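Of the protein chains in this complex, one is absent; all others appear in place.
Order of writing sets the chain letters: A and B. Residues in each chain are counted from 1.
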Amino acid sequence: MANSNKLSKSAEQNAVLTLGDVTIRFGGLTAVNGVSMSVKRGSIVGLIGPNGAGKTTAFNVITGFYKPSSGYVEFTPPNAPPMKITGLDPHKICKAGIARTFQNIRLFGNGTVLENVMTGAYVRQKSKWWMNILPVFPGAIREEREIRRQAAVLLERLDLIRFMNAHAASLPYGAQRRLEIARALATKPSFLLLDEPAAGMNPRESAELLGFIRTLRDEFDLSILLIEHDMKVVMGVCERIWVLDEGRLIADGDSAAIRGNPRVIEAYLGKEASHA
Amino acid sequence: MMSASSGNRIRNNILTLAAAALLAVSLWLAPKYLDGYKIRIINLIAINAILGLSLNLIYGMAGMFSLGHAGFMAIGAYVSALLILTPEQKSMMWILDPIAPWLLNLHAPFYVSLLLAGIAAAFFGWLISLPILRLGGDYLGIATLGFSEILRILIANLTPITNGPIGLKGIPAHTNLWVSYGCLLVLLIAVIRLMGSNFGNVMRAVRDDEIAAETMGINTFRTKALAFTIGCFGAGVGGALMGNIITTIDAKMFTITQTYNILMIVVIGGLGSITGSILGSVIITTMLEWLRFVENPITIGAFKMDGKPGMRMVIFSILLVAVIIFRREGIMGMREFSWDWILSRPAAIRNRFASGETPKGGDLNG
Partner (left out) sequence: MFMQHFINALGLGSLYGLIAIGYTMVYGILRLINFAHGDIFMLGAYFVFFATIQYKLPWALGVFIAVMGAILSGLLVDLIAYKPLRDAPRISALISAIGVSFFIENASMVAFTARPQAVIQPKQLVEAFSVGDIRLVPLNIIVPAISFVLVGMLLWMIYRTKRGLAMRSISHDIETTRLMGVSVNRIIALTFAIGSGLAAVAGIMWALRYPKVEPLMGFTPGFKAFIAAVFGGVGSVPGAMLGGLALGFIEIMSVAFFPTLSGYKDAFAFVLLVIILLVKPTGLMGEKSEDKI
């Protein structure tokens, strides 16, 4: 524990996200218990832990779906002072620059692939909703056209352009996961949360994903926090890993440090050592 | 590729204009050849289409199950009627209680009253949306139905304003084919353009997955309130048109049966489909009128049967349950009419027959 505190202090200078002693209780259950951590700008950080450790709950706190019982979440947009985002509505947090994907894919199933991505871009759209009712606001029309174009560029980039007009729900599984990422990127985030991006993928696909996450970070100038069960993905891509167990942070460090940490092995890798 | 699709667009625009011209000519010719009763049904088709579209916007496109449409229609109908009636008419009509003095001399021309009817209904819709839109699904339906019922009770009791149980009579029959179809056209264009814009995507996104939409930076509450308010505007205008064609309104006109008829239009046409609401209105309005015969006394030779009030709704309720059970998506599902689809039909049918050698019995039998 002492070790982790020291590390997070040193990371604070250039942190994009800081959790300060965050605790969440549901009735009698404490899902997240006094977690302090920070994510360095431009880094790819993994959040791991056994089932029920509180990883997704932590994501839900960061994105505003749960209000922490105590503690704070601080986010620093690029070229701006840090802001407390604790208790903000989720859509405001997204507007501030945090986007996420979901563990159990949540696309807009009745919309097309293109529409899904365009929906993501709405948060940055300047023209008002009524400006498109009559074609008398050339600015609004131009902006919609631009959103459509940029959505197509994103789809091209995520290798989804051939599905452009297909219904989102009809896509193969891996493509749905990529579409969720494309939709999140359309909100122009500076910080991206990925909830089990490799879930349900075969080894070849998750190996591809590994490289892809790095490219994403560089290309879109992102910091990335990801939850993942696939140890190969976590160890391969994450520059730093945080380990949660029963709501508490039990370890952090680079992949080598995590691999050798006895508490982690006990809590988590003990069961999954054969995979790693 | 690009030129082909822009060529199609020009062709489609020409077809749309031609269809609009055809409709205009029919509307112009209709009063010359059809009697008043048939004209009224044609008017009702447009009014019901307006009401259906506006409910579809709330329920089919933004995903809020509302059972309060009759209430918002009532607001529109009363606002419009109270503005159109002359002070002389008003002072004669209020028998139970004297009319509120400020209301007596309030007067506005028909078109202004239509607009104000929509605005009044939209305002009330917005007002009640603030508390109740936090509810989801069926609870929202019940709360809106509750609101609609409260409103009906208020109308029946606030005699100085609404003339209580007597209602309002002698409203000039301002609604004619040009007015009702004009309003429908305006609403139709607005809804098509709105749903075709990125805001339309946003509305559908909120319907499909509210949590995901909120995560994507969409203020879901505001979006829903907006859709609800716009829908209520349509209900208010529809109610006003209805009042101006029936010429008499009272609280009993706006019971849940009214909401139910509009819900039928939306469900049978297809939730979320603009085309569906129009088709639904044509079908339901015509059937409602055509089925009147089952409620009238029938005499066949010496055999006499009394009228059976309620028989129409028996048939309709069976129809609704059957649609929900066997074809939940209605006629159109979420699809929309397009010229491309119509024009590709002959070729598609020809292809089906051309490849008739391969056993495709299932296809032909439906």
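Here is the rule we use: contacts are C-beta pairs under 8 Å (C-beta built on N, C-alpha and C of every residue); 3 or more make two chains touch, one makes a residue touch a chain.
Nothing here was measured: the structure is a model prediction, and the numbers come from that model.
When the full complex is taken into account, the listed residue touching the unshown chain is B:G137, out of B:G137, B:P172 or B:P297. Residue in contact with the omitted chain (choice from B:A173, B:I324 or B:A348): B:I324. Of the options B:A24, B:M93 or B:L154, the residue whose C-beta touches the omitted chain is B:L154.
Taking the complete complex into account, residues 65, 67, 131-132, 134-135, 137-139, 141-143, 145-147, 149-150, 153-154, 156-157, 211, 256-257, 260, 263, 267, 308-314, 316-318, 320-321, 324-325, 328 of subunit B touch the chain not shown.
Just so we're on the same page, only the chains that are shown with their structure count from here on.
Between subunit A and subunit B, the centres computed from C-alpha atoms are 43 Å apart.
Those residues of subunit A whose C-beta lies close enough to touch subunit B in the complex are 63, 65, 89-91, 94-95, 99-100, 102, 106-111, 115-116, 118-125, 129, 132-135, 144, 147, 183-184, 186-187. Interface of subunit B with subunit A (complex): residues 189-190, 193-194, 196-199, 201-202, 204-205, 207-209, 211-220, 226, 272, 334.
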